[in-house]
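Structure in structure tokens, see below.
Yeah, one chain of the complex is gone here, protein chain that is, but the others are all in their spots.
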Amino acid sequence: MASTQHVLLSPAELAYLHEALSLTPPIRPDGRAPMQFRPLVAETEILPGTNGSARICFADGTEAIVGVKAEVERTRGYHGDEQEEGGEEEEEGGEERREGEREGQGEWVELTVEIPGYRDDDAGTAFLAAMLSEALLADGRFAKKLWISRRFHWKLFLDILLISPPLSYPLPLLSLTTHLALLSTRLPRLKSEGDEDPFFDDDWAAAPYLYPQGTTTTRPPITLLVMAVGRNIIFDPSKEELAVADVVLAVSVGEAATNSASTKGKGKAIGGMDIDSAAAQPGRSLRLLSVRTVDPPSRVTPPGMPNATNSAYGVAVSVQKQPEARTVEAQAVEGVWKAPRGGAKPAVMAALVQKVLERGGVADEVLDALEAVELG
Amino acid sequence: MADRRRVNGPVGATIPPVFEDEEVQTQETQRVTRSRAPNGIRKMYLKTGVTPSASGSAYLEIETSGKDGVSGLKLSCTVHGPRSLPRSSPFSPHIILSTHVKFAPFATKQRRGYLRDPSERDLGTHLEAALRGAIIADRWPKSGVDIIISIIEGDQDRETSGAQGDDTWDMMNALSGCITVASAALADAGIDCVDTVAGGVAALVKDGGETGTARIVIDPISSEHESIEAACCIAYLPTRDEITNLWFKGDMPDHDMGIYSELVQQGIQASKLANRVLVESLGETVK
């Protein structure tokens, strides 16, 4: 899909874009600052038939809608003959747990992405869906929220719909919409107790949020697209910008849970830890959940022809001696586009991730902005 | 409201408890633990030119650490091309790469269907990104190449129960194998590459129960460890010192770029080791 799709730009355009984006500071074609996102219009709880929903659109008309639906499902693998303690071991690898603690499985969440103009089984769509669900399930905490009892759980269906064919790689748009939809998701209040058949309160107003409202709780992860051109790091790239990228990364971050014992803060009082981290440094503490390279379309762009070797250049079409193939390959002529080859230096990749994770950095501000979106 | 005044019978069917023997229990909890050094990869066998009818091919086998002679991962890769694109397709100044990764239906504990499922497509996308950086695409305009990988046997030990190990981490091992074998097959097919690319996996694992400390190992087997906190799979070009594909997943403690960078470094290390095998095996084909 977008990562592999053929971007049709002329070599002269590519050379211009690459040059403009390599400047310090870069000049982006739409005039944005390197870390600036395209302005978004967002609303939540737009679909009354769902447990949670959200809509985000760009000024160019690209629009994503996410609907979250939940169903009660019988937990597979629970049989009456299991021992109380030992039987639970099979549900999730390794992690030690106290008695009675909830646990979840990745397959309780089903995430589908639908993009008009692309086949359902398109590799790019599968890649997008895998990336989004990977971030959601990475910490293993999300699935635990769906636990009802040892015999039942919620099965969550996240359906992500792009309304218009994508004008740019839709990953950040889909991720932010999913984030808002999950924030607005509510599950009916459970009235039954223990392992009996689940029984719910039919008062929707009393239904608790999947992510309880408030500041001390975790929030769904977000996935940001970030790319590098030369020494510049650019966020939320447009299609044209991606076409000249040296490397593109999709980085998923979540907010570190302040109310649960994280690996480091174990043993500390919850409240104390909260204040500690808040007082020590501004901004939230972020967890890195996943990183993926996105195949930049720049590698399949048409190369430009330097005037020196262009037979259609010059007044007289003299048969110019073709320079040696070696010099053509090695030399980069200014103003001529050449598709990049090879990969990216490890240091560049690390810098990209670092930029996302920075305290008070981009991910932080994006989360702030998302928090400001009113639910309902 | 459920009727709470009556004593209801149990909701589901009940089966009288069966108590396990002491012996059985000890056997079950026994876990094969990692015996290799944390910075060592498993032995692998790589051979190119195994499928004469294809333009290029390679076969990769990685041993399981548990027993000698029992292989874990078995991969076969065939490369068809470069060949001209069909008439209907538009002009391309570069070679068009298409990758197919398929688990054999019997490769894993859970049987897989014949159609590619999303996770296999996802692997294909990763592989494509890893290889596209390595090949010199503009040497072959107007042509296409198909890279087909069948995972004959997934890296899953029959001895371990379903509880041990996690499929999602096995995917990374499979991907790193796919990258290495595809690179060998591409070289066998004579397609220009800037460098040989090999895959490597590093993971942050935790052993020893609640008090255990996390450490970084390369080429992890999920069933050997109590839990894997995070892992990353890297496709690396050793002579250029460049990464063509990076896939990291896990739960990193807050702001710890240190551990993340260390993981990437170790992944590169694993990839370098695999690359040594790859280069040697390519040299052997001449003999």
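We just call them A and B in the order they show up, numbering each chain from 1.
Here is the rule we use: contacts are C-beta pairs under 8 Å (C-beta built on N, C-alpha and C of every residue); 3 or more make two chains touch, one makes a residue touch a chain.
By our rule, contacts and distances are computed from a predicted model.
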Q | Choices "V-type proton ATPase subunit F", "pyridoxal 5'-phosphate synthase (glutamine hydrolyzing)", "Exosome complex component N-terminal domain-containing protein" or "Proteasome endopeptidase complex beta subunit" - which one is the UniProt name of the chain not shown | A | "Exosome complex component N-terminal domain-containing protein"
(Q) With touch defined as in the header, list the contact partners of the absent chain among those displayed. (A) A, B
Q | Full-complex contact with the absent chain, from A:47, A:247 or A:336 | A | A:336
Q. Hey, which of A:42, A:109, A:245 or A:353 is the one touching the hidden chain?
A. A:42
Q: List the residues of subunit A that touch the chain left out of this view.
A: 8-13, 15-17, 19-20, 23, 27-33, 35-43, 56, 59-60, 235, 301-302, 304-307, 310-317, 333-337, 362, 365-366, 369-370, 372-374
Q.
Need a quick check: the contact residues on subunit B for the chain that isn't drawn.
A. 90-91, 93
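Note that in this section only the chains that are shown with their structure count from here on.
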Q | Centre-to-centre distance between subunit B and subunit A (centres being mean Cα positions), rounded to whole Å | A | 23
Q | Touching residues on subunit B, where the partner in the complex is subunit A | A | 1-2, 8, 11-15, 17-18, 20, 25, 90, 92-94, 116, 118-119, 121-122, 124-126, 128-129, 132-134, 136-138, 161-166, 168, 194-195, 206, 209-210, 214, 222, 225-229, 232, 235-237, 240-257, 260-261, 264-265, 268
Q: Please name which positions on subunit A make contact with subunit B in the complex.
A: 3-4, 6, 79-81, 83, 86, 89-91, 93-96, 106, 121, 123-124, 126-127, 129-130, 134, 138-140, 151, 191-192, 195-197, 199, 249, 256, 262-264, 285-295, 299-300, 302-303, 339, 341-346, 349-350, 353-354, 357, 359
